[in-house]
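Questions regarding the structure given below will be posed in turn.
Note that one protein chain is taken out, while the other chains of the complex remain in position.
Let's look at subunit A:
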Amino acid sequence: MTLVCVKDLHKSFGDLEVLKGVDLDVAPGEVVAIIGRSGSGKSTLLRCLNQLEQHDGGNIEIAGQRLDAEAMAPSELSRNVGMVFQSFNLFPHKTVGENVMLAPVVVRGVNKQEASRVAREVLDKVGMLEKFDAYPAQLSGGQQQRVAIARALAMKPKVLLCDEVTSALDPELVGEVLLVLEALAEEGMTLILVTHEMKFAHDVADRVVFMHHGRIHEQGDPKTLFNHPRTPELRQFISAVR
């Protein structure tokens, strides 16, 4: 059984072909780490999965729902896919609690009380409950990112996409965010994360996918992949980031 099914995905920006036929199946509860050099198409792949980019060829199916060339209503898509960004993108004019409650209320029509209950639940999960009434500007980067994760979780997506969610953080703040992701993984959340944290990919991911020039060049379970890379490109990549 697969939750996310990507077949022969193609995407170009003008003349630049960024995805040249990507196949990727993700099972429910699986944690997939995507690694690869800058420009290899990792972000583009994630952005196609939630229609921030429209793919040109191939197809994507998430929880049995086909993402065609025609854009799906954002509210429909949000039932299946959530996303956390490198730059947090919290709403600066809203408190932590309001950030988390906004989409359930506006998109799902959940009443305020229920939304607040869910918000407290997910904020507690990321250890940010006591900041319920704080504004994003009053939080550290790591705290903001944890709130962003909670905000995504409040929509109860079936799969959570994370694009380098620790890259904008000071080194000492990376750990707290990775811990939250690890806890989510253990809870059975399906995660697809682009990451430069090789240790995290190694320790937490069920599968690591190495992208190279718009294709999945090599993939496998983390121990095998990192310890016995088969292709010279992956070998070179691993030695470069170590």
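Keep in mind that, in the parts below, a residue touches a chain if its C-beta (ideal position, glycine included) is under 8 Å from a C-beta of that chain, and two chains touch if they have at least 3 such contacts; residues count from 1.
The rule we apply is simple: contacts and distances are computed from a predicted model.
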Subject >> Protein that the absent chain corresponds to, by UniProt name, given "ABC transporter permease", "FAD dependent oxidoreductase", "Electron transfer flavoprotein subunit alpha/FixB family protein" or "Nitrite/sulfite reductase" >> reply: "ABC transporter permease"
Subject >> Residue touching the undisplayed chain, where the options are A:L9, A:I34, A:I60 or A:M83 >> reply: A:M83
Original post:
Of the residues A:K11, A:K42, A:H55 or A:R151, which one touches the chain left out of the display?
Top reply: A:R151
Original post:
Of A:L3, A:V18, A:L45 or A:A103, which residue touches the hidden chain?
Top reply: A:A103
Subject >> Which residue of A:M1, A:L16, A:A137 or A:A240 touches the chain not shown here >> reply: A:A137
Subject >> Sites on subunit A contacted by the missing partner chain, in the whole complex >> reply: 50, 52, 73-79, 81-83, 85, 87, 89-93, 102-103, 106-108, 135-137, 148, 151-152, 155
